[in-house]
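One structure is given here, and the rest of the page talks about it.
With one protein chain removed, the remaining protein chains of the complex are shown where they sit.
This part shows chain A:
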Amino acid sequence: MASHGVPRVAGSGSRDTAKEQKKIQEYQSLVELVNAKISEREYTIEVLALTTKLLSKNPEYYTIWNHRRLILQHQFTEEPSTSETTEDNQLPPKQQRILDLISDDLRLLVGLLIEFPKCYWIWNYRRWLLEEAEQRLPTAVAVSFWQKELGLVSKMLARDERNFHGWSYRRTVVASLERLSEKSGARVSMVEDEFAYTTKMIYSGLKNFSAWHNRSKLIPRLLDERKADNVARRKMLDEELELIQTALTDPFNQSAWDYHAFLMGTISPNSSVETVIVRDFTNHDRVIYFEREMDRIKEMLQVDEDCKFIYLALLQYAATYLDIEGGNKYVTTREMRDWLAKLRELDTLRRGRWDDLESKLHL
């Protein structure tokens, strides 16, 4: 037998099943206790603490989050003890209490969020807390909560820039701040800052689908707010194409190809994003842009002739190009057949897809 005669290493660390059993039992009693208290409508701070304990072990148990909401909602309606005096510039005691409860909860849960950054329920619950704040407290207070959230989500995205929960939450935070600014009189737009933020995130992580995607959503708004004229719009497009070509120096970066396709979409007629960047394209203009981009993509083959994404892009853009200018000899059927053959060679697993593409393009 293999283990005979092998000297024992000090502390070989076998799993302590007795310890585990104890932990499981503790957890189960805690669940029973919390559920019992809730069914008896004991919406107290003590029970709140019990749910905290439970959720720290298992934040995915979403029913407990709902219990927590019930407890807090009840607490929000409670009158504070009358011994608290009000100063002139402070909130009335009841509102102060709500503020304290929300603020404590937000602070308490930061640690849990950092430990479980991809747990839907924690993000949702934070959003709920802030919505409660918006409903029950003065706008200025709600704004300050949302601003702290912006700081928190930036910190979370610095830890993991590809966490889509974070990006989605960020959009919510930004939208809320903009909405609240409107409420208090002067509407503030955060588009410029958010655009700069996507630039920063792209420089720190080129394969960031979320950052590129966010950017594509922001650009149209950005141009509208800047009241960009046709010249400025062309400039933006040219600069973005330059940027994405630099990102495509690694042609295996799919997120870059997605963004490039978005930009090409803004140049294509009849696409869903046709006029979001440049609005005054003539057909001739479109042809020039397509040819230039396709030339640049063909250049990539000098270094990376085995990258399927290049051939795929060439085929897709060639198809659109022929829609714009059918009779032009810039792209030949022969060329397209060669690219398709390369695709088949490089990616044998997707034979069906290439067959489909072949018939769609009438090759």
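Just so we're on the same page, a residue touches a chain if its C-beta (ideal position, glycine included) is under 8 Å from a C-beta of that chain, and two chains touch if they have at least 3 such contacts; residues count from 1.
FYI, contacts and distances are computed from a predicted model.
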Choices "Vacuolar import/degradation protein Vid24", "Aminotransferase class I/classII large domain-containing protein", "Rab proteins geranylgeranyltransferase" or "Exosome complex component RRP40" - which one is the UniProt name of the chain not shown: "Rab proteins geranylgeranyltransferase"
Check the options A:Tyr27, A:Tyr61, A:Phe252 or A:Tyr330 and report the residue that touches the missing chain. A:Phe252
Given A:Arg159, A:Arg226, A:His284 or A:Lys298, the residue that touches the chain left out of view is A:Arg159
Candidates A:Leu99, A:Met300 or A:Ala318 - the one touching the absent chain: A:Met300
Out of A:Leu206, A:Ala319 or A:Leu361, only one touches the absent chain, namely A:Leu206
Residues of chain A (touch criterion as defined above) contacting the omitted chain: 5-7, 9-11, 158-159, 203-207, 245-247, 249-253, 299-300, 302-304
